[in-house]
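Before we start, here is the structure in question, set down as structure tokens.
With one protein chain withheld, the remaining protein chains of the complex are depicted in position.
To keep things simple, chains are lettered A, B and C as they appear, and every chain counts its residues starting from 1.
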Amino acid sequence: MEVTSEAATPPRRRPHPHLDQMRRTWYFFRRNTLGLVGLGIVLAITGIALCSAALPIPWTSVPIWCATDYGPADTLSGYPGNYTQICPTNGPIICTYEVSPPPNAANFCGDLWYKDIVRSNISFASIIPPTLSISPVSAGPMPLGGLATSSGSRTPIYNVAAMLARGSDWSLLFSVSIVGLGALVGLLVGAIAGFYGGLLDETLMRLVDIFLSIPTILFVIVVVAVISVNLPSVAGGDVLVKVMALITGFVIVWWPFYARIVRGQVLTVREQKFIEAARASGASKRRILLRHIIPNSVFPVFIQFSLDVGTIPLLIGSLVFLGFGAQLFPSIPFPEWGAVSALSVTDLQGDFLNSCYTPAIGCVIPWWQLLFPGLALFFFAISVNLLSDGLRDALDPRLRR
Amino acid sequence: MQMWTYVVRRALLIAPVLIGVVTITFVLFAALPIQYQLLAHFGSPTVKQHCGYQPQCSCATLNPTSVNGNSCTCISPPTVTIPTGICANPVFQEYKNRLGLNQPIEEQWLTYVYHSFTFQWGTVSNYSTVAAVYPQLKGIPVATAIAWELPYTVELALLSLLIILVIAIPLGNASAVYRNRPIDQFSRIMSFSGYALPAFLLGSLVVMGVVLVMLPHTGFLVKTPWCHQGEPIDEELTYSFPPTTACYPGLGFGNSYPAWVANGVQSRPTGFFTIDAALHGNSWLALDSFLRILLPALVIAYGTVAGLLRFVRNSMLEVMNLDYVRTARSGGVPEATVVGRHAGRNSLNVTITVLGLTFAGFLGGFPIIEDVFHLNGIGELLAISANPNPGLDFAVIFGSTILFTFLIVTANLIVDVLYAFLDPRVRLG
Amino acid sequence: MSAASATLLGGGVGIPASPERPAATTEPGPPPADRPAAAPEVVLDVRDLRTYFFTYEGVVRALDGVTFQLRRGETTGLVGETGCGKSVTAFSITRLVPDPPGRIVGGHVVLQGTDLLQGLDIEARFRPVKGTNRVRVSRRFRRILRANERMEAVRGRRIAMIFQEPTQALNPVFSIANQVGEILFLHRGGEIVDEMLSATPDAEEVSPAIEGLIRAMVDQRPDGLRRAADDLGRAAHSSLIGTEAFYIAQAGGGAPDVRRRLAHALARLRLSPLQRKYLLHRRRLFELRQRTNRARLAELQRDPTAAQARRWARRRTTVERLTHVYFGLWGLRGWVRRPLDRALLWRVVRLLEEVRIADAPHVAQGYPHELSGGMIQRVMIAMALSGEPDILLADEPTTALDVTIQAQILELLDALRKRVGTAILLITHDLAVVAEVADRVCVMYAGQIVEQAPVRELFYRPLHPYTQGLLASLPRIDQPGKSLHTIAGSVPGLIDPPTGCRFHPRCEHAMPVCRGKRPTVTDEGGDHTVACYLYHGAPLGG
Partner (left out) sequence: MATSEAPIVISAWNVRKFFPIHGGLFSSKIGDVRAVDRVSFDVREGETVGLVGESGCGKTTAGRLLLRLIEPSSGQAYYRPPPEVHARLNQLYAYIRTFTATADQGGTLPPEARAAFTELDQLANRYSLFRMGPRAMRELRGKLQIVFQDPFSSLSPRMLVRDIIAEPLEIHGVGTRAERRRRVSELLREVGLNPEHEWRFPHEFSGGQRQRIGIARALALRPEFIVLDEPTSALDVSVQAQILNILRRLQAEQRLAYLFISHHLSVVRAMSQRVVVMYLGRVVEQAPTEALFQRPLHPYTQALLSAIPIPDPDLKRERIVLQGDVPSPAAPPPGCHFHTRCPAVMPVCSKVSPPLLEVRPGHVVACHLYPTPYTSAALEPITDQALPSSARAEADAPAS
């Protein structure tokens, strides 16, 4: 008599439920055009990052970067073709090319291109390989090569396009690893605090409050500064150590956000009846935490994660802008989008304004140098943001309207 | 629970946070090499001569933003070598004693906390970027330097907060009420772009834009009346105390003392330039000072509003579907009142809470903004002191970090009390 | 006491036969002849109301042709299981359906000759999306906005509502007096202001009344106290001061103390010129709003003065702005409007007394989260009745409450219905409640009304198999132990509901014809209508 209608009509065979869930999510996600756009851009960037090492950079005659007294530039994997030029004034300049130094490699000897330029009325043309000479005054459309080079007066000149291509993988690496580790730590701390409660909860949450009341950038600055003065090797060019230092510095700052989010979520999940049901059937605390609480609290973490991934390059950029390049990276310029754009901004201010105040030159805006890194940064952040927005709508049934 | 009980409890709750923050800074500080600690305490030359503090490169006259661009080329921070012979000598030990660096760690911690809360934040080191940019700051206590710069930052913060509230609440409410209509799309674009445009990028663009616009007309931003235009910078003026970058050609941003000198205004009753100028009845100066902080404030507000808008909108959307809004409607309350009074009040609560949460990020943007716009606030001081060539100045870094944290904690306290005023459930619940 | 309860619970005495009996046997119900004669006027006539929700999954046909009437002073029960569209009906009548996703797509809601749904067709266009079962709705926001504005004239004043979940029904950040007072001023603003302006506390006029009050207080007779307080009110030409005085006296304390407080209260009645001015402005605003609403309703009846509405509205908003600016400029708004707030407070207190809330002033000054569900439900009723509406839509008013509280609320509703003569639509899933208070019952299933009858008819002669099933599956307190009859399965989803009679998949008497098309409504006599093929002269199945 209790046999109900659904028992009478057996349901049709369906795909595996988890697959079915994914289908549902995709079904709802598809409707969010902006989300789709974001997804597309993110996928494209990932693609570039994965095959950037193999990307053919067309402008072989333009160095990826030149350096005077930085650490050996080829410490980064995949940057062959160093070309050293002995300058009378300030010693050797090492220029790194994509393949091999071209026959008509430009003369990069120091003062000419980074110090007195604004004083003397030498045009920028002299610091850019003759093949792609541009007139400084005309800020109109330029040959590709022009787009490709930076015109730093304080930093060495580098190949913007190449840097960006190279930068994609580093940016992704930093973003994902930093936010991922931070989220992991935060998830554990928050879940434990929220679940066990009591004194433990109090202590951990006070700690989180403390961490959260220090502005992120300042915190990173302090941490990285301390690390940098403590590990002389970091001041040197060892890539791995530096990258590790960078990631650690950020993770130390990053986890509290997640801890707070997760804890709030856990507090609501903990009150749900199915937790009590599990306890009633004798589940241990550990089991409840791992099987019930955490799986039901990850959703906001996931959303926050997808949001934060976009902000990391921005933050790194800000730090470099404040002059922390040397602490953060093994070499300046370093192929990371934030770093590149920040560097170009700092250059630009100086050069641009100085040139503006040098009647001989007039205002020269090497806009390519600002535009492309800026665009890379902007699109990365915004696409990630759109993606996460779309995901939230698709995964949260309340928002399906 | 009574209101005052709540307030007192909340106020008591911030004490552990403050101590905790100071403790963290202490841990980091204690992790510094000894000579940095010494320098941070008194950036005196004696430390140099006794401990062989020797920057690799001399960037004495360095000013990363100076016209004659004789810039420092050294990237690596000053490596400090302490010949044991020297550092073993009694004078050095005596310094260590004076700092209590020979005492057990908990003693040191106590002293550190005590110093932090009594604003004894050490001295500006002679060999740091700060000293190089603002030689007149050499060797003065960090607290004093910060105190000089505080008004700039507070002024800017207040203005940008005002802008944030004025933009975020109406726009968020509107985009919730007219969901998926043009205004909603506009706010969406605004929030996304504001989120994706880093302050340094946007700020620099604004600066250049302004300069480009102003230059042809030789606008006042460039030709600040107290600058000898076009002529090479006269050092005394630039390095006059309090610090100023007013005469940085092309960028007239940054309120600066010479303006007051030039206008024969000396006294600064409130310390806020705009207000003081108004008090002095110098309307032109007031306008000028206001315009100087207007753009930076807008840039900051843009970044913060981006985060806020979505919150306001979503909370408003939720509130609009709640039962009590339906109750008001069913009672015949006009739609405008429903939105403005019943729903708006609750979304205001949300806005304030979120603002409190994002306050850290909000203040964190100040070093960048002030650096970009050359406003001599604490942010710029921090930015400069954090610039590793020729030298980091940990006294300033830690000092301003502690100050920022104090500001943030206070702001959160205010927000919570405000929230309790607005929402009886917190007050009485 | 216990004896009384013993009799009223005594076994199966007077319990009617269970509804399993065949529907053929004619119950000596009330003769159908006298019904229409006795039937009072119809205040609300809902015809073929259809409300759909346009979601990604498809079109949810929440209401699909609902037809019923409300008569003055009658309580009509609307019964059905979860998800059958009971609440949606109420919201559709007052046009409070969340839009998007919901939308009223057709039908008429005629309120005393005015069709509230006029011009529905031009508010939106519907285009089915190919390949899916979805429909793209393009809304004309201006028209919808104006339609909602029109409803402002109806809501609260003509049709009031009470909701299911009391704990969230009131705004947590405003005090009770504040919220109820707002609604109260919307509907009764004019007289309130008049009373305030006419209040003239004259010392020698009121002093005897005060003395009387003191005396009543001293020889503590509550009724005497009340009467004395009212006398005082009359003496001061302000019934509000009467209420206030009553509570002042009730609070007690020494006679001089009370005298002092009374003096204070009376002094507060005197208005400063500015406050008077403010009140006059508010009065003007109120009148303008009345005009606007009247014009808006007239608009519905295709009245030539239709264009009037917007003009009034515009003028109102301008005056409103001016008022705010003017008094805002004084920087004294709090002070200026304090007398009005006090007056509202005491009006609200009196309203709360009507719904039998003890310690009304305290409750009125409190906040919603300090009140229990039952209290809030009472406040809601007070709010709903402040406009003395013709119709009260009560959406599961007692579901969230305990039985004892439920009894109180139901009694209250009934008393108010008798007093005000409101027509109540009582939406509930509890047939027993309906049996207690309703005069007529509509049984709803899957967005359609399957059976309608006077309450006795329905309970003694249920015709539709669904109704029979419902009645049979009730655990009867008077018939314990019997294994309960059940209706197999559950309410169908309304995106693609069953064809024909929507009940047929769960019906015991399902016939092939039930699958075909929706059964028409047939009148079975005794004002009893049912939509089922069993009564189409078809052979009884099962």
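Basically, contacts are C-beta pairs under 8 Å (C-beta built on N, C-alpha and C of every residue); 3 or more make two chains touch, one makes a residue touch a chain.
Keep in mind the model is a prediction, meaning the values are calculated, not measured.
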Listed residues C:Q164, C:Q406, C:T422 or C:Q452, member touching the removed chain
C:Q406
Which of A:A277, A:L290 or A:L375 touches the missing chain? It is A:A277
Contact with the hidden chain only, please: which subunit A residues?
1-4, 6-7, 10-11, 14, 16-17, 21, 272-274, 276-284, 287, 291-292, 295-296
To test your reading of the contact rule: which positions on subunit C touch the chain that is missing from view?
1-2, 4-6, 8-11, 14-16, 81-82, 358, 372, 374-375, 402-408, 410-411, 429-436, 455-456, 459, 469-471, 473-478, 480-488, 490-491
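The working rule: only the chains that are shown with their structure count from here on.
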Could you work out how far the Cα centre of subunit B sits from that of subunit C, in whole Å?
55
Nearest whole angstrom, what separates the Cα centre of subunit A from the Cα centre of subunit B?
24
Quick one: in the complex, what on subunit B touches subunit A?
16-17, 20-21, 24-25, 28, 31-33, 36, 64-65, 67, 69-71, 73, 75-77, 79, 129, 192-193, 195-201, 204-205, 207-208, 211-212, 215, 230, 249-251, 360-361, 363-365, 367-368, 371, 382-383, 386-389, 392, 394, 397-398, 400-401, 404-405, 408-409, 412
Spell out the residues on subunit A that touch subunit B in their complex, using ranges where they run on.
68-70, 90, 115, 118, 153-154, 206-207, 209-219, 221-223, 225-226, 228-230, 232, 235, 310-311, 314, 317-318, 321-327, 332, 338, 341-342, 345, 348-350, 352-354, 356-357, 363, 365, 370, 374, 377-382, 385-386
Residue numbers on subunit B that touch subunit C, as the complex places them
178, 181, 321-335, 337, 342, 345-346, 349, 422-425, 428-429
